[in-house]
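The other protein chains are all here in position, but one chain of the complex has been omitted.
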Amino acid sequence: MRKLTMAEALREALIEEMTRDPRVFLIGEDLRAGVPFGVTKGLAELFGEDRVLDTPISEAAIIGASLGAAITGMRPVADMHFADFVTCAMDEVVNQIAKVRYMFGGQVDVPLTLRMPTGSVKGAAAHHSQSLEAWFVHTPGLHVVFPSTPADAKGLLKTSIRGLDPVLFFEHKRLYKMSGEVPEEEVLIPLGQADVKRPGSDVTVIATGWMVHQALDAADRLSQDGIEAEVVDPRCLAPFDKAALFASVRKTTRVVIVEEAARTGAFGAQVAAWIVEEIFDALDAPVRRVAARDVPMPFSPPLEEYVLPQVRDIVDAVRQVVG
Amino acid sequence: MRKLTMAEALREALIEEMTRDPRVFLIGEDLRAGVPFGVTKGLAELFGEDRVLDTPISEAAIIGASLGAAITGMRPVADMHFADFVTCAMDEVVNQIAKVRYMFGGQVDVPLTLRMPTGSVKGAAAHHSQSLEAWFVHTPGLHVVFPSTPADAKGLLKTSIRGLDPVLFFEHKRLYKMSGEVPEEEVLIPLGQADVKRPGSDVTVIATGWMVHQALDAADRLSQDGIEAEVVDPRCLAPFDKAALFASVRKTTRVVIVEEAARTGAFGAQVAAWIVEEIFDALDAPVRRVAARDVPMPFSPPLEEYVLPQVRDIVDAVRQVVG
Amino acid sequence: MSISAEKQRELLRSMIRIRAFEERVRDLFAAGRLPGFVHLSIGQEGVAAGASSALRSDDYVLSTHRGHGHMVAKGADTARMMAELFAKRTGSCKGKGGSMHIADASVGVLGANGVVAGGLSIAAGVGLSIKQRRSGQVCLCFFGDGAANRGPFHEALNLAVIWKLPVVFVCENNGWASSTAHRYACAVPDVAVRAAGYGLRGVIVNGMDTLEVYGAVREAVERARAGGGPAFIEAKVVRWQGHYEGDPQGYRDRAEIADGKSRDPIERLGTKLAGEGACGTEQIAEMHRAAQEEMDRAVAFGESSPLPAPEEALEDLFAAQQ
Partner (left out) sequence: MSISAEKQRELLRSMIRIRAFEERVRDLFAAGRLPGFVHLSIGQEGVAAGASSALRSDDYVLSTHRGHGHMVAKGADTARMMAELFAKRTGSCKGKGGSMHIADASVGVLGANGVVAGGLSIAAGVGLSIKQRRSGQVCLCFFGDGAANRGPFHEALNLAVIWKLPVVFVCENNGWASSTAHRYACAVPDVAVRAAGYGLRGVIVNGMDTLEVYGAVREAVERARAGGGPAFIEAKVVRWQGHYEGDPQGYRDRAEIADGKSRDPIERLGTKLAGEGACGTEQIAEMHRAAQEEMDRAVAFGESSPLPAPEEALEDLFAAQQ
């Protein structure tokens, strides 16, 4: 099968959906130039500047405007530039986008996709490295998607754009250039379906985004010692595929939860809670979590590396639960 | 001992700290009139308008300005009016206040207290009822305090104001008028110390804010059936007193976690995660969580009641884990 | 600009209906019969009526926490509105929104807003959508003087101008943001001064003069519809009531309230029309009667409607059921 980078796959998804539906348009900062991750570069030439809207640095207005467009017949795909700046539009995301449908008793649909370039990237430091997905999982009214491969990214972005509900679509910065197989034919991946990225019998490793790849690396290492990890990628944090996770845990009876966000209060805490609330008896060992240390992202490489979860941390955690 | 309402206790804390330290000042909307909860009413008459600053409706600027003042020698106590509007100053809280000390390698202290009137209050609906504390527990660099009694509120607010680090101080709207004993003499309650609000042997019920009182009600009912619940009030969510919680759980071997926030991704998920990670073997039953349903707060009373955790929900959850 | 007698009567009728609605709400709330809290627009009816009357029925409105008048003026069903305030399942928002989130998309009102200045960027987006769909609609965005000090005001205006969006921004300057005076909180005496910062003309009208409001908004709407871009109008009004019902208003001078009440937009237009013979006092009395009857029906509907069933709390979150 042909290979694409995640940036190319996302771009293809945008092109296909913009071609298919004239209501789809892009809005955000520096989209025409494709700064900084290149996904939207050249799309203004293809679809016209009316459908690829560069904006002032006005996150609140951009996101609020996307909502206004979404509830009156358009299908905006907004771009947060860096997920960190969602703080500048938090009211629009949380109090408006997530709530209008409900507050108004279902009078409006909100077909809005908000692309969130997320996570650490070497030396980007405290304002350009955050993993904030947990906030939105805790915000009723939003879908939260977080793909780890080009194919998943494409299929999930297409579904998000076609849906009638708001989606926060996290794209990990370190994955834009990672390549993977992407089918030529159209694939729509439903929201809320996990994918087992590697089958295994000894332990369930559930990981998101870039950490899926770290988990796969760890699984390879563990395999050399005869430990077979099953790597589950939920792909969507909300709605979350509990059934898939639980099936894996029932089989392996052991769990390691891996994510890049700062540890305390991260999404993985909710995953642990689901397990201990709902399938406690299936567990043969404590749940282990691997996550970033609870500090802002420091600039210096050795500090950054120390703060971020490493493959060896995953390996260690697995050894603890299977040990 | 004399009794005060929580509003009176908070007011007393502000008066004492403003009297003690001329660097302490108040900043926020409608403080002089004391709208809407009355805590600051009359303080401008006592301390002058220079120390009780009414502001325009400019949450981002108010909170950003508080930071500017805090790092240059003042000790602002800012008021969010309703915790829901922290969305309008999220960048200032998360990217600036929480991070400046760290990003700057410790060059500045941030003695800043942000009062957050939180939680549901009858019929206030989606924009005036939220319980957003989990976001800030997930933000390294912030302390998160959430008292449930007038005495705790006073002692913790005083400590927060005197500290050198930023504190998000949650005050539950339903508790402002609740009265309780408050010592005449000065009491400073350290951050990070839980309080056992009711001793018991059969189950640990950990609850925050208004839910502490719901949990105490539930404990009374359960006691009639011979089930003795220990009600643990962490009082601070960050730093969190794991030792106190774990001691209780080791004793009771069963846990129910109660909070008012929307269930998925709430602080209680982290509590469950700590337990299953760190004292898994102490548990004799699945952890149960009681929280709000995952929707924005609806307006209509029967809907609101259905969404919010009720005493009977706590009773049921306890019965499940002890049953 | 000439305004037909019929249009003027329509404006008067609209204000009378708003006043009747708001007074019912005031009394019902004081009697403890409505949950939550309410912000009333009594005294400010001239802006809601004047501005909305310049719109087509398919035009849009973004409203505020003080939004009942905007809803009534745009044609929302008062019975369903009242049912919403009674928190009933027959309400405009099925009892989920209440006063602060009341909306009626069927008449283009895309919602009150519990967040001050929450509507401005949404309005810009509605304008964008209108432009993209080439639908020839216009979006009217109400906001208060207090909202003009929030950042989203700034961002939304800038966006509307650079994209030449068909949005008419109407600031209802009643001199107060809750207990905080506009003259204290705002660096400039007229919000309209700020329009120049976005390359717009800042038009100031007397919001107690409904015809002046209507005239200014009509002109702005026509220009916006013709592709001329956004407009900025500041209407000076007086808030007759407290910020919210029950507000003791200790911060406010009684003389200011009295002065405001002496400048009643309804009386003003009524007297003018009667004086010109465009509307007899009997016809005006009939308008009041009709409005009272309409509100009787609205209250009866609201009162008699069922509360939602608890489990309905789980509906309406997503279009696709999870």
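Think of it as A, B and C in the order they're written, each chain with its own count starting at 1.
Please note the rule applied: contacts are C-beta pairs under 8 Å (C-beta built on N, C-alpha and C of every residue); 3 or more make two chains touch, one makes a residue touch a chain.
These numbers come from a predicted model, not from an experiment.
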Touch partners, limited to displayed chains, of the chain removed from view: A, B, C
Residue among A:Asp50, A:Glu186 or A:Glu305 touching the omitted chain: A:Glu305
Per the touch definition above, residue among B:Val39, B:Ala69 or B:Ile279 touching the missing chain: B:Ala69
Residue of B:Met6, B:Met103 or B:Ala292 in touch with the missing chain, whole complex considered: B:Met103
Contact residue for the chain not shown (choose from B:Asp79, B:Glu92, B:Glu230 or B:Asp294): B:Glu92
Hidden partner chain, residues of chain A it touches: 29-30, 32-33, 35, 54-61, 84-85, 87-88, 122-128, 293-296, 298-307
Where the unshown chain meets chain C, residue by residue: 149-155, 157-158, 161-162, 184-188, 193-194, 196-200
Contact footprint on chain B, counting only the chain that is left out: 25, 50, 53, 55-56, 58, 60-74, 76, 91-92, 95-96, 100-110, 140-141, 143, 163-165, 192, 239
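In the analysis below, only the chains that are shown with their structure count from here on.
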Chain whose average C-alpha position is farthest from chain B's own: C
Between chain B and chain A, distance of the C-alpha-averaged centres to the nearest whole Å: 30
Distance from the mean Cα position of chain C to that of chain A, given in whole angstrom: 40
Contacts with two or more other chains, residues of chain A listed in rising order: 91, 95, 102-103, 140-141
Chain C: positions in contact with at least two other chains: 93, 95-97, 101, 113-115, 151, 317
